[in-house]
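Only one structure is covered here, and it is reproduced in the block below.
With one protein chain held back, the other chains of the complex are shown just where they sit.
Letters are used for the chains, namely A, B, C and D, taken in the order the chains are written, and counting of residues starts over at 1 for each.
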Amino acid sequence: MRSIISIFLLVVIAWGMITVLQEIPFGSSETRVGQRYIDQGREETGAANIVTSVVLNYRGFDTLGEITVLFVAAIGLGAVLSTNRKKKKREIESASLVLYTGCRFLFPLILLFGAYIFIHGHLTPGGGFQGGAIVASAFVLVYLGCRGRRISETGSKAVESLGGLIFIGIGLAGLAVGGRYFLSNFLPKGELNTLFSAGVIPILYIAIGFKVGSELAGVIDHLIEDSE
Amino acid sequence: MMIIVVSLFVLLMLVAAVAALIFKDLMSAVIAACMVSLIASILFYFLQAPDVAMAEASIGAALITAVFIVAIRRTERFEE
Amino acid sequence: MSLELLLAAAFGGSLLTYLLGKISSGLRDGFAVFVSVILVAMIAGLYGKIGAVTSYYHFMGLELTLRISPLSWFFAMAVSTLGALSVIFSLSYMRDRERTDFYYLMMLLINASMLGIVFSGDLVSFFIFWEMMSWSTFLLISYNRGSALAAGMKYIVFSIIGSMAMLIGMLSLYAVYQTVNIYMLSNLVSSASPGYLLFLLIVFGTAFAIKNAIMPLHTWLPDAYAEAPSPFTAVLSGMLTRMGVYGFLMIMYVIIGSVQTLNMGYGLLKFNYILAWLGAVTIVIPTFIAMLQNDAKKLLAWHGIGQGGYMVLGIAYGTNLGLAGGIFHTLNHAIYIVLLFMSVAAVQYRTGGERDLNSMGGLIKKMPIAFIGALFGISGLIGLPLTNGFVSKWLIYKTLILNGSPFLAFTALIGTWGTILSVYKFLHNLFLGQLPEKYKDIKKSPVNMQIPIVILSLTILLFGILPGLPLKVINSIIASFGFKSLNVTLWGIVSETGSLNTINLFAAILTGCVIIWLILKTGPKSVSASQENTYAAGASIPEGKYHYTVDFYNPFYRMIKPYLKDFMDIFYFKLAGWTQTLCNIVRKTYTGYVGHYVTYIVLFLAVLIFMQLKWSLW
Amino acid sequence: MDIQGVIHFMQNYTYYIGAFGLIFIGLFIMLVKRNLIKVILGLSILETGVNLFLVSVGYISKGTAPIFSNASIEGKSMVDPVPQALVLTAIVIGVAVLALALSLAVRLYQHYGTLDLRQIREQRW
Partner (left out) sequence: MNDFGLFLNGINPVLFIVVPLGFAFGIPLLGMISKKIVKWVPVFVYSFVLVGALSNIPDVLDKPIIIQIGGFVPPFGINLVAGPVGILFSALIAFAGLMVSIYAVVYIKEGPEVRYHILYLLLLTGAMGVVLTGDIFNLFVFFEILCISSYTLVGYFGNKSGIESAVKYLIQGAIGSSLLLIGIGLLYGLFGTLNMADLARQISSADPVTVFIPMALMITGLGVEAALFPLNAWLPDAHSSAPSSISAILSGIAIEVGLYAVIRILFTIFGISDFIMFFVFLGVLTLLIGEMCAFSQNNIKRMLAYSSIGQIGLMVFAFAIATSHAVAGGLFQMISHTLGKGLLFMAAGYMIIRSGSMKTASFEGMGKRMPLTCVAFTIGAFSIVGLPPFIGFPSKFLIIQSALAKGTVLFTILTGLVLMGTVIEGAYFFRIVQVIYFKKGNGDSERNEAPIAALIPMFLFTAVIIIIGIYPKFVLGILDSAASELLNQIDYIRSVLG
């Protein structure tokens, strides 16, 4: 019964969607704003990856909000799971040698890969979020492979905080010294397609990368804790 | 002929989504959802959005699945 | 003496009283009496300054004004005097109770808001003061806890309904005429369409009918009167309820105007006829219900409703005699009902809060002043000649007969019979008959209770013998409504169809009294006998054999009981029950199951989309 | 309908069908499923669908990714970068919501011992 009603409702909604999608033909999008970013993004931000320039410069404020959302989730998840958390000693069966060694071996490599991704965010696809996620997955590997190993909570908290503070600090610096706008790209743009270009973008992405990495790792950490 | 490939992917994705709907075993459902994410990330790539494809693959497919699995481990596995 | 200062004194005085109460209770009592007496003096000093308008505040772009008219002076005088007497009366009644500071605060606040109501020159101030009066009254009705809570709830729910109706009327006037000033409106409204005027009369009428407890909307009153602290019941019954009369006068004769009001509707369905009939019904039924009450305060409360019917009857009739009668009756009723409640309160004070008529009796010797008060009070209530009630009832009967409404006159008369029967029960069961053993050592009421009782008793006589005093003021009120003024003398009213002359009555009755006195004088000397002697012929009887007057009118009661159920009260209780049930059904929307909630969201979206695609609402 | 028509239709609508298919399947899961984890799974599928839809809105036929990986690339036929940026944000927000939801689910399970939403109804009317 519920399914029939649900399907009926969804059909009505689908009808509306079809009506409106007639007006948005696939493949020929209305790119007034987007086209300007493509045309002038290189000069205005100095990033080769236009998506990055949009994410961090044109719509940098969104990204600030976005890292805040992740921060909220990490903090909130901690708050939800931390209440009456029992600090019981767990019997941890140690992983097999092969697994352990493999994890130890892979861990820095994955970290490095993640770091590469977020440092080169303004040049190649990828950036702070993707890199951060990869960094976090390195930690997941450690949690799963090398049982009992934990990142230090204070350390990850400090990284989180610092990442956020750097983002805001750069934004405020833009407001105070640079172009008198919050988050304005006040550093020299450099030469296109080189590592040291695009002004504040790489710095922001590195901050985001660390922040996202530690937050996602923290999320997994909190969830895994006392689950065994 | 790109469009045929894409259509097949879309079909596969929808099938995976329906599978996630049907499976009573939550673990299987999560894997099906993971499939959805993975195929979506391939579709993102086809849509000339490599940034998004990377994000979807690393976050949407990998991390979320991990979180789901952990959560299922801590609760119960079968939907009654 | 400006009106702002007056109100500031009234409101400030109440707050200051509260604060003083935190320091010392004696200081507070003194100050409360001081404030209320000062207010009387201030208002008395305003006599003759009629028509003074002061704009005191701008609220949301509206000019709020205070204005004094003959009507408002008349009501203000009554309010402040009775208020002062009640405060004096409270001094000992409220001693040793809890939260006395709060009691005095609310008492004075209510007084102040009533003054605000009558002095308001615009509807917004009127509404604001009205609301303040409502919630402070609510707090004071609930003061006694226990069953007072239900009474308070009933009162406030009715009260809110009334004030919401008033809010609609007021804001609709504002929306149409861009002003809320009563006197500006009175010029503008007279040209409005009859339908709109009827709407106004209905919404405002609902509000005032609730406050004045006209028949279908009366049910809050008996409980509220019975449960409120007795000195406050006096104020509540005397003036607060009669703010409804003030409101009726204001909307019917000031804002809409007599010409429009009296021509509303056709034939027998005229607005004022209907109102008059409601008034008549309100006279008869509650009076007979009163007869059946065994609770002293409830009995008086039902009379309060019934007497309100006389006022409405007089006002609704819309002739100069009728109006004068209605307004005068308001005053008279206030005086004697306050007196009666004070007498009851005095008895209550000494008997420890006893209100049950069946368990008392014979207090005449123990509390003579209270008895005198009750006697004068019921005389006024019945309308015996030489009491003030007689004059106003005379005016009302005369109006009815002159204008060819014998039925209405007859109903009013029936009401009077019922009144006589029931107040006799009241007087007898309290003061006459046998004195129960436990009240053997009862003391007289304290002096500060006696003073108001004596003053009010004398006033009843004064206005009964010299009705010209208040009627002069009432005459100017009627004139300000645009009616022909009455030919008033100090002793009564002169008119071509029959005049009233109280001096003749006075003379006749005085003569009668003298004759009776002489006859008694010539007879054998009366010997004062103790209670045992009169009832048991000198033999001592065991206490268990005492018989008290219980179940007065029991056969009659059995006869009419089925017809005198408070049907409206039952109906409202049902209504409240239905509302509760409905609320509980509505509550079930929130089932607690998220799946349903998700369905609601999707449903909402689907409905929006469907409406647009199907009917293009936007 | 000839083959050309079908291909044309597919070219125009495949992505949209995929995206909205996911959205509706996700919504349907949330509407009818009673297991909390399953509902959250539905939410995840719904979000993927929304992301797919957003990206396909910004697509231009035969466009290239908006990256100037070398100086010779012209900006003529690049796909719209804005939806991609939006989707990046949306994905991160999605993961935040899902992680939070799952942690709450874990806690809820500790309290109720079940994930059946029909039984988790202490807060109602």
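Operating definition for what follows: a residue touches a chain if its C-beta (ideal position, glycine included) is under 8 Å from a C-beta of that chain, and two chains touch if they have at least 3 such contacts.
Everything numeric here is computed off the predicted structure, so don't read it as measured data.
Note that the undisplayed chain, when the full complex is considered, contacts A, C, D. Touching the missing chain, out of A:51, A:64, A:140 or A:198, is residue A:64. Considering the full assembly, C:135 is the residue among C:34, C:56 or C:135 that touches the omitted chain.
From the set C:153, C:184, C:509 or C:568, the residue in touch with the chain omitted from the display is C:153, counting the whole complex. Of the candidate positions A:37, A:129, A:143 or A:205, contact with the hidden chain is made by A:37.
Panel shows subunit A; residues 16-17, 19-20, 22-24, 29-34, 36-37, 44, 57-62, 64-66, 68-69, 71-73, 75-80, 82-84, 154, 157-158, 160-165, 168-169, 171-172, 174-176, 179-185 of it touch the chain omitted from the view.
As for the chain not pictured, it touches subunit C at residues 58-61, 124, 127-128, 131-132, 134-135, 138-139, 142-143, 145, 148-149, 152-153, 156-157, 160-161, 164-165, 167-168, 171-172, 174-176, 579-580, 582-584, 586-587, 589-590, 594, 596-598, 600-605, 608-609, 611-613, 616-618. Although one chain is not displayed, subunit D still touches it through residues 23, 27, 30, 36, 39-40, 43, 46-47, 50, 53-54, 57-58, 80, 82-83, 86, 89-90, 93, 96-97, 100-101, 104-105, 107-108, 111-112, 120, 122-125.
One rule holds in what follows: only the chains that are shown with their structure count from here on.
Compared on C-beta pairs in contact, A-B and C-D come out with A-B as the pair having more. Rounded to whole angstrom units, the spacing between the C-alpha centres of subunit C and subunit D is 69.
We define each chain's centre as the mean of its Cα atoms; on that basis subunit B and subunit C are separated by 76 Å. Shared interface positions of subunit D, defined as residues touching 2 or more other chains, are 11, 15, 27-28, 31-34, 56, 58-59, 65-67, 78-79, 84, 88, 91-92, 95, 99, 102-103, 106. Counting partner chains per residue, subunit A has residues 2, 6, 9-10, 13, 49, 51, 125, 127, 129, 216, 219, 223 touching two or more of them.
Touching subunit C in their complex are the following residues of subunit D: 27, 30-34, 39, 117-118, 121-125. Residues of subunit D that touch subunit A in their complex: 11-13, 15-16, 20, 24, 27-28, 31-32, 56-61, 65-71, 75, 78-86, 88-89, 91-93, 95-97, 99-100, 102-104, 106-107. Of all residues in subunit B, only 49-51, 53-55, 58-59, 62-63, 66-67, 70-71, 73-74 touch subunit A in the complex they form.
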